[in-house]
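First the structure, in the form of structure tokens, and then the observations on it.
Missing here: one protein chain of the complex. Every other protein chain is in place.
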Amino acid sequence: MDRDTLAERIVRAPFHRWLGLEVEKADATGVELVMPWRGEIVSRADPPIMHGGVVAALIDTAGLYAVLAAGGSAIGTAYMHVDYHRPVVSGTVRVRARALKLGRRISVAEAMVYGEGPEPLASGRGGYFPP
Amino acid sequence: MDRDTLAERIVRAPFHRWLGLEVEKADATGVELVMPWRGEIVSRADPPIMHGGVVAALIDTAGLYAVLAAGGSAIGTAYMHVDYHRPVVSGTVRVRARALKLGRRISVAEAMVYGEGPEPLASGRGGYFPP
Amino acid sequence: MDRDTLAERIVRAPFHRWLGLEVEKADATGVELVMPWRGEIVSRADPPIMHGGVVAALIDTAGLYAVLAAGGSAIGTAYMHVDYHRPVVSGTVRVRARALKLGRRISVAEAMVYGEGPEPLASGRGGYFPP
Partner (left out) sequence: MDRDTLAERIVRAPFHRWLGLEVEKADATGVELVMPWRGEIVSRADPPIMHGGVVAALIDTAGLYAVLAAGGSAIGTAYMHVDYHRPVVSGTVRVRARALKLGRRISVAEAMVYGEGPEPLASGRGGYFPP
């Protein structure tokens, strides 16, 4: 699937709309999603730090879209692993993902989350079921 | 920490308030959190299926609270693994967690997510840093 | 599969024979495998500490056998997660596993590793493909 198709598809999910997720880039080599900050996504308010579950949502979603962009098929998540490297603080958040394996029974992708700086704030991987 | 302390603490996090998370039970053997359904948490609207990131948020949060309830200390998540067993559909969602290891450098807890029925819909584990 | 069938099957794998793995218990509620110590399995010789890869082999194998004992089918591992709680030191090592989900596309089991004492030394989970 190309960027336009994925951009149209991502806003169909109510949780993606609530997060404000957008598809910045998508091709066979990987995808990049961006998300604006919003006050409700934090686990601590002062300083605001993104909840680990929201970080996981970014990795889960980007991984599935990376499988789709690489020509694989994926309809749901089988499992996910997330490593939290540094707190995700306010500002635009980016997540980049690429497919590691397109499979008949499961496809695997890895993803990295970035803030304003060059260092990854979190990274992880997910396994996705075909329809 | 006992149930009342955790119940007071859980609503301090804006994302927990948005999810409507409540502490149903908490002692040294484990914790149980409950969450009402809300329309924005789904990845597909018809039938409504809870987004994998929201499921991950439940496991992440319940695991950390299980560490606190068991007398450990935990201030942030180091890593998390989630297995998605069945779609989480509308209705009250429960997550039960228990500490597996209280450590000086990391504590580990496991968690299971339930809907109305007896079978787990998702399960997983997290590692948590002390302050 | 019952205990005798699994006991016969486990020794077919050369790596299981090298590890000396035996099926102590196996029924629908779970399996227990035991392993004697041997000098080559350590990452540090003094004091001897079991290599993390051998611990992972125990979790991987016990999880797959738990799926088989519970009536599921499993022919290979899709993924595995291991948490290392304490060093595994010399003596007989036990691993107990139980199926969490028997699936058409993937089955999931969790496992815990024990030494001589009551506390788990490691724990984890695996996802297994049917044939």
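Each chain carries a letter (A, B and C) given by its place in the written order, and its residues are counted from 1.
By definition in this document, a contact is a pair of C-beta atoms (placed from the backbone, for glycine too) under 8 Å apart; a residue touches a chain by one contact, two chains touch by 3 or more.
Worth saying up front: this structure is predicted, and the values here are computed from it rather than measured.
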Item to complete: From the listed residues C:Ala78, C:Leu102 or C:Leu121, report the one that touches the chain absent from this view.
Response: C:Ala78
Response to the item:
The missing chain sits against subunit B at residues 78-79, 81, 105-106, 127, 129
Item to complete: By the contact definition given up top, give the residues of subunit C that touch the hidden chain.
Response: 12-18, 39-45, 51-54, 56-58, 60-61, 76-84, 87
Response to the item:
Interface residues of subunit A toward the undisplayed chain are 81, 83, 85-86, 100-101, 103, 108, 110, 120, 123, 125, 127
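The criterion applied here is as follows: only the chains that are shown with their structure count from here on.
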Fill in: Computed distance of Cα centres, subunit C from subunit B, in Å
27
Fill in: For subunit A paired with subunit C, centre-to-centre distance based on mean C-alpha positions, whole Å
33
Response to the item:
Averaging C-alpha coordinates per chain, one finds the centres of subunit A and subunit B separated by a number of Å equal to 20
Worksheet entry | Overlap residues in subunit B, where contacts from two or more other chains coincide | 81, 83
